[in-house]
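Only a single protein chain was left out; the remaining protein chains are all shown in position.
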Amino acid sequence: MNFDYSDDQKFLKDEARKFLTAHCGSDRVRAVLDDPAKAHDADLWKAVGAQGWLGAAIPEEFGGLGLGHIELCAIAEELGRACAPIPFASTVYFVAEALMLYGSDTQKVRWLPRIAAGDVNGAFATSEGAGPVTARSIRTTVSAGKLTGEKIPVTDGDVADLIVVLARDGLYLVEKGVGVTAEVLETLDPTRSAARLTFTDAPCEKLGSDDGIAAMQAVFDRAAVLLAFEQLGGADRCLEMAKGYALDRYAFGRQIGGYQAIKHKLADMYVKNELARSNAYYGAWALNVGAAELPLAAATARVAASDAYWFASKENIQTHGGMGFTWESDCHLYYRRSRQLALVAGSPAAWRERLVGQLEMRNAA
Amino acid sequence: MNFDYSDDQKFLKDEARKFLTAHCGSDRVRAVLDDPAKAHDADLWKAVGAQGWLGAAIPEEFGGLGLGHIELCAIAEELGRACAPIPFASTVYFVAEALMLYGSDTQKVRWLPRIAAGDVNGAFATSEGAGPVTARSIRTTVSAGKLTGEKIPVTDGDVADLIVVLARDGLYLVEKGVGVTAEVLETLDPTRSAARLTFTDAPCEKLGSDDGIAAMQAVFDRAAVLLAFEQLGGADRCLEMAKGYALDRYAFGRQIGGYQAIKHKLADMYVKNELARSNAYYGAWALNVGAAELPLAAATARVAASDAYWFASKENIQTHGGMGFTWESDCHLYYRRSRQLALVAGSPAAWRERLVGQLEMRNAA
Amino acid sequence: MDFKDSDAEATYRAAARDWLDANIAEHDAGRYPDDMTKAKAWQARKAAGGYACITWPQEWGGGGGTPIESVIFGQEEAKHAVDGSYFTIGLGMCVPTVMAYADDATKHRFVGPAVRGDEIWSQLFSEPAGGSDVAAIRTRAVRDGDDWVINGQKVWTSGAHYSDYGIVLVRTNPDVPKHQGLTMFWLDLKAPGIEIRSIHQMSGGSSFNEVWFEDVRISDAQRLGPVDGGWKVALFTLMNERLAIGTSGGVGPEDILAFAAQANGADGPLLKDTAFRQTLADWWVQSEGLRNTRMRTITALSKGQVPGPESSIGKIVAANQLQAIGNTAVEAGDQYGIISDPALTPLKGAFHAATMWAPGLRIAGGTDEILKNIIAERVLGLPGEIRVDKDQAFRNLPVGA
Partner (left out) sequence: MDFKDSDAEATYRAAARDWLDANIAEHDAGRYPDDMTKAKAWQARKAAGGYACITWPQEWGGGGGTPIESVIFGQEEAKHAVDGSYFTIGLGMCVPTVMAYADDATKHRFVGPAVRGDEIWSQLFSEPAGGSDVAAIRTRAVRDGDDWVINGQKVWTSGAHYSDYGIVLVRTNPDVPKHQGLTMFWLDLKAPGIEIRSIHQMSGGSSFNEVWFEDVRISDAQRLGPVDGGWKVALFTLMNERLAIGTSGGVGPEDILAFAAQANGADGPLLKDTAFRQTLADWWVQSEGLRNTRMRTITALSKGQVPGPESSIGKIVAANQLQAIGNTAVEAGDQYGIISDPALTPLKGAFHAATMWAPGLRIAGGTDEILKNIIAERVLGLPGEIRVDKDQAFRNLPVGA
């Protein structure tokens, strides 16, 4: 038993932090925020690819580093901390994971090395409108190898080369191009892009079985753990920012961090972040070893992380007072990202429901 | 428009407080708490009857004072504040209200004057076990004027002379005696008594229509407003106690009331209590004039008051620290009573559901 | 307790309703909150009808009415969805201060035009280093003969860019403790040396400004109250602020109820989900509680009582509820919830806007934390914070990085 990163993993994490500190300061995030034409930071995206991070959990036989998922979790934590404006999650947590779970050898050989090399951006297209994705809500169909339907929103859909699409009878691989059009959407987090994708007889290829909802959920379980580390990184950064400001800012002749209202607010943040961290670690283990506990562990990690990040990002603004409400402050970058990450693989309420469902199944077993 | 007690009502309320300060100190409450044989404080009950409070809202033609329901609310607030260990609510808020709502002239003439005079204790028997009372959960039946069933718990059921019983086809009046047995129950609030009542071919008399659930709910709506004032009185007393202790108690050389954690805790109590007060006032008006808004106003008042009292009673203990956890401290009297009052007319969750149901009906209209 | 109109109140309401029906169609300015010209025309119309500043004496252009009448008119006016926010700060805070502290000539010059909406006023207290500590003002005014010369910076000034005049709190003596060296003035916001820059908020909008003073020269005749006696004047001004900010002005329980009735939950409409229903009930209880609390305040006002710091509860509750309602509706969309395009979102993006605006509301006009301190100290009588700055000269106080 060992409930911590190994020394090697810590080293990787430290290196990732150094890299992102150098290449992903908040100026880089803001450059994407302030420019509606920018879907992401292309230079950073290229540099991240060059680091090999995209293939951290992809086996060496498919062109990855074959390090494992815990290493990918460590990278995710740092990406979340830096609020990185790149399509990492779509490409790595969703599409690469979907391929590793369900891809045929041909599909893996074709796509995974290109993903690991940074040559392909991915997107995972499931939602078709407001509300949870269910078997009833999916209208996208496939006929004679052509896929037709509308997906909204698709995170990174406008910059994706390879899209994994949920249709009524399973997941499909669709390539950018013929029969695919994208319309960019205005969202709460402009540092991450999203689009409405319209498929009209788009050529496609089946990925895995006919039970699309089950496959989507299996991908979500894996992504949920990785997203939880991004959320944890963001929540930790909020606590750091709040603490830094509370020590620097004076009111009534004292540091505001000396007032119990602020002290206890930050203590509450710390408590939520630590619970989220512990649950994320457990999820990382379950993901890494493919444990049967993964669905429950993933739900636990995701609910904890979503809760912690929401609380930390909003109370970080509150701690900053008026300054925190300005565009110039970095506080809102994290507030926005906390919304994006909380929703991208389904809402916290949906995950709470899934968690309890898993508990029921476990107790019934 | 006038959103306050009138001067006369304030005078009545002040007098009630003086009376209860003299006759219902916490020693009197504790005497009932500490003696399992005592269902209530019989002397206080007699004295309260002599004050005419039982008939405050009963019309003069039926032997009451005919003051109105706002006056009864003022009394309820003071009774709640004093944590009075008497069957006032059962007799006045439930049984007298049920009679005034549904009683025939004969029934009113027979019972209301005796209630107003303090000669009759009442009880309202609806629950037959764990969970909300619904049409499906009621097994009590009436056949040829005889009622058979089991009710648990019935607040004040062991000391009631007149019991209003919910059967499958409506409310019934049952008198203590033939066919009625009571078993006293152990509850979270021993300062108020409760019993399991078993009816075996007990002689009964119909009260109102065949729709028992609707009738029960109409009585609950009226009781809910009055109970909200008891809860408000209790919550206010908790805030006073907490404030008093916070000013008296020193830690680290300072009054603990000077620490923001305590200041903000008490401010939170104040906010909840004021919201509860405002909602209770609106409910009192709706009750007093028989407004169509009563069901919604009652639900709003009850949810607000239940929430405020729970918070105030538990954080009052917390403010008192170790002292607050002792039997000798009065804190737990209010904590216990907050549970009793929150459940006696159905749980807060059930009232929230009723509130939203009313909103839906209003919007549909 | 009587939540229905008395006969006199019903008569007043009927008259107000008739007047609104007769007047609002041709002066529908207020329906367009971004059109100041129309908003001013509507304000003038109200003033002519006796419906502007209803509780103020008629000699000052007011309506000579009661607080209850003011509430009644407000209720009726609200049915027409008019927006009077251009005038809230001026008529709610600044002009009352002028009326209380200026000489007769100044009052006669300014009160009438303000009531009629001809001139808009702004309040200039907050500073970058001040924030919750309002009195920590660094903007200096230095005496020069009959004039004062002002240098410094104000921040979070609502509407300064469209205002004509303002009241400004400045430091006139840094060698005495913080509260003792402040003085209040009124000034012309078009005066030389004043530069107004809008603040870009995290919510995207710019309803606030920074105001820079560079050698701005004003006459001593513009002083409100004694030299170094400005803190007391400022307290008079601020007394009315939190009452005004008490309502969130954003989405409320009824809005999210309407949304939930048609929103997809996992298993039917969101409104049928008991988790949502329980939360909705709590919001309703809060909103109704605030509404009825404001009514209690009005009752106190009509009895000649001064509304106290208890009105601080309004903003704490409303701002936090706004954030919760906004975010709940956003999250209810599941993946779709991230989309903020008004054309694609419920209520034209109002829930998303609330999510982004609520953090500001929790801060503006006193943070949650400051308001709780106010309740604890001024309502409940708990001890004040230990004040390390109490007896020190302002210039010696520690400041942050």
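List of remarks:
Read from first to last, the chains carry the letters A, B and C; within each, the first residue is number 1.
One rule holds in what follows: a residue touches a chain if its C-beta (ideal position, glycine included) is under 8 Å from a C-beta of that chain, and two chains touch if they have at least 3 such contacts.
Owing to the predicted nature of the structure, the values given are computational and were not obtained by experimental measurement.
Touch, as defined at the top, links the missing chain to these shown chains in the whole complex: A, B, C.
Check B:1, B:31, B:291 or B:349 against the missing chain and you find that the one touching it is B:349.
Across the entire complex, the residue among A:126, A:191 or A:279 in touch with the chain not shown is A:279. Contact with the chain that does not appear here is found for just one residue of B:185, B:214 or B:291, B:185.
When the missing chain is restored to the complex, the residue among B:88, B:102 or B:310 that touches it is B:310. Within subunit A, the residues in touch with the undisplayed chain are 1-5, 70, 239, 243, 246-247, 254-255, 257-258, 260, 262-264, 266-268, 270-271, 274-279, 281-282, 284-286, 288-289, 299-300, 303-304, 307, 349, 351-353, 355-356, 359-360, 363. Interface residues of subunit C facing the missing partner chain: 273-278, 386, 388. Of the residues in subunit B, those that touch the hidden partner chain are 126-127, 129-134, 137, 152-153, 185-189, 194, 248-256, 259, 261-262, 310, 314, 317-318, 321-329, 331-332, 335, 339-340, 342-350, 353.
Here, only the chains that are shown with their structure count from here on.
Located most centrally within the structure is C, per distance between chain CA means and the overall CA mean. Here the CA centre of subunit A is 40 Å from the CA centre of subunit C. Subunit A and subunit B have centres, each the mean of its CA atoms, that are 51 Å apart. Each of the following residues of subunit B touches two or more other chains: 260, 264. Among the residues of subunit C, those touching two or more other chains are numbered 369, 372-373, 385.
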